[in-house]
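Removed: one protein chain of the complex. Kept in place: all other protein chains.
First chain written, first letter: the chains are A, B and C, and each begins at residue 1.
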């Protein structure tokens, strides 16, 4: 599904955010990417969306080589991936409903399908009653969940979530993670970038840990940290 | 220090974010405000900044009645409070240094003082090397820490932080909380809005819990949740 | 793109006009004001042009016959026929000896006309006052008249003719130049306004792209928004100018008449409305569409 091959990412200002990173995530897998603040997690997401291009190395998603992807093909690629952004990225002048529906509209879905599925997705993330609100009228956690609903709505083959519970209380977080697990059970590959120790420890899934841009750990059924450094 | 008196907050779109909330926080106290996503925590912060005005009830900070505050006095009020916003609110076209320095410039601090104190504050939050970066060149957690540095820089008598560790890994979080504890030890009143169970449980401080806009718990040395509902 | 997608996207464009009120009002205002400046000068220049043309038409050539020929001489008839057959002749009027005498006496000599007392009009020739269709080949036509038998002299002050021609072509070129400058200025202002309104929504465009929207999907609402704003703005401008013009045309024409300037007259608004409307709405719509398309393209590269 995802193949990151010796990827190095150096930003124009000189910051090296990723150093020779390589890993693969197979179809149907559930993986956490963890690491300190600034370790390069979000950079990895940007690369997988072709929001940025790696300085070195190759990225493959579904066997497609990113460096060979034409500009016209990028929208298609992004539509096939559901993404929850760390900074939400909601359209401020559209309602919650329209924000989620937008991901369907770009796939030219029918009105009927949109009218049926969007409320379902909103209910799934606990925002059934906020459909008509605008993003500025939502709390931080609510905005984050709108982002999640938008990422889920097209039943993507791959779902990548950057800190999907960063603004959520434990109960909401647990519910969201259960939801992601269900989605994964239905065949979707799920990658979660997070720093919530409890979640990682509870779920016992694969853990890829980055530190200062390098992969320092890649374990099946990992924990947030080795016991000794646990705080 | 802070006195919230029968405050009700109804947003123009009809959402009742706070219902008859009352509590006091004394000078030098350290308090957590916790609650589900959408419980009204950030709304409380907005009221304390006079970003919004309560529909009913009164708010006092340092004995000043908010409803009697003139428009001209609002900047003075805000300068006396250090705030970390949930959505960071950094100025995108200024460097990290200038974002933090801005809080000093508005107090008409001298260049010398600014040059001395800003790097100190940045080092305190672990961003000593990012002074020249722009907010868009920072990771989520780094931006959050810039916001914290800006809140600390004027040694405010009151510090309110909305999810200051929402984008931080456990180690960074622990360090930030230690920092806030030190600041509190030096006499600053600290209010932290958070949903990080571990932090609340570890610190054994006062906990005010909101649910659907109402205070449902207010305990000295509280835990994140009563044991039975703990997940 | 499916029909329903197109109609959704087009609807978004209309909705944006309403949603971004401040920006829409400003854009429309900018279109209206800049095209109003263009329109005012369009009106002024069209009128100057038309009046220069009517002055050109007023310009006359005098053809003098042999003074020995009398009013009803068949040779005079022959000359008249030949003049009228010339394709460049608009009209031709025969002047009798007596009329010429009166003109000399009262229009040329005026108070000094006593010198003509006791003189007969016999020494004056029969003449023809000829108006031309096309003044720019006037010299050639005058030469043709001169070669008609029994024509003694053709009076065509070449300098005046050339001056009128030159003035007319100056005004014509001036109109084109100023009209062009103003149209360019209007385009500059309109397209830059759109650029700023698009810039203010740069983040939204980026978000749409990050979620996987195609360029066409992102761009089309902006293009429709630009078109709507261009059309509405220019229509407002057209209506304001049209209304103002119609309110003042009467006053000005009266003034001109009382001032004795009968050869100058403002055109009726109906005579210029169609061209003006097309110019203005055309500029508005085209600049709106192209301006939006270009402004958006810049932010699509993510």
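Brief remarks follow.
To be clear about the criterion, contacts are C-beta pairs under 8 Å (C-beta built on N, C-alpha and C of every residue); 3 or more make two chains touch, one makes a residue touch a chain.
Everything numeric here is computed off the predicted structure, so don't read it as measured data.
The hidden chain, counted over the whole complex, makes contact with B, C.
Here the missing chain is touched by one residue of C:4, C:19, C:84 or C:153, and it is C:153. Note that of C:16, C:88, C:141 or C:197, the residue touching the chain absent from this view is C:197. Touch with the chain that is not drawn comes from one residue among C:1, C:137, C:166 or C:278, which is C:166. In the complete complex, the hidden chain is touched by one of B:64, B:89, B:132 or B:204, namely B:89. Along chain C, the points of touch with the absent chain fall at residues 22-23, 26, 29-30, 33-34, 36-37, 40, 104, 108-109, 111-112, 114-116, 119, 123-124, 153, 155, 159, 162-163, 166-167, 170, 178, 181-182, 185, 188-189, 192-193, 195-197, 199-200, 255, 259-261.
Residues of chain B in contact with the chain left out of this view: 49, 51, 75-81, 83, 85, 89-93, 102-103, 105-106, 108, 110-111, 150.
By our rule, only the chains that are shown with their structure count from here on.
Shared contact partners of chain B and chain C comprise A. The greatest number of inter-chain C-beta pairs in contact is found between A-B.
Set against the Cα centre of chain A, the chain with the most distant centre is C. Chain centroids computed from C-alpha atoms place A closest to the centre of all protein C-alpha atoms shown.
Separation between the centroids of chain B and chain C, computed from CA atoms only, is 68 Å.
Averaged Cα coordinates give chain A a centre that lies 28 Å from the centre of chain B. Measuring from the averaged C-alpha position of chain A to that of chain C gives a distance of 63 Å.
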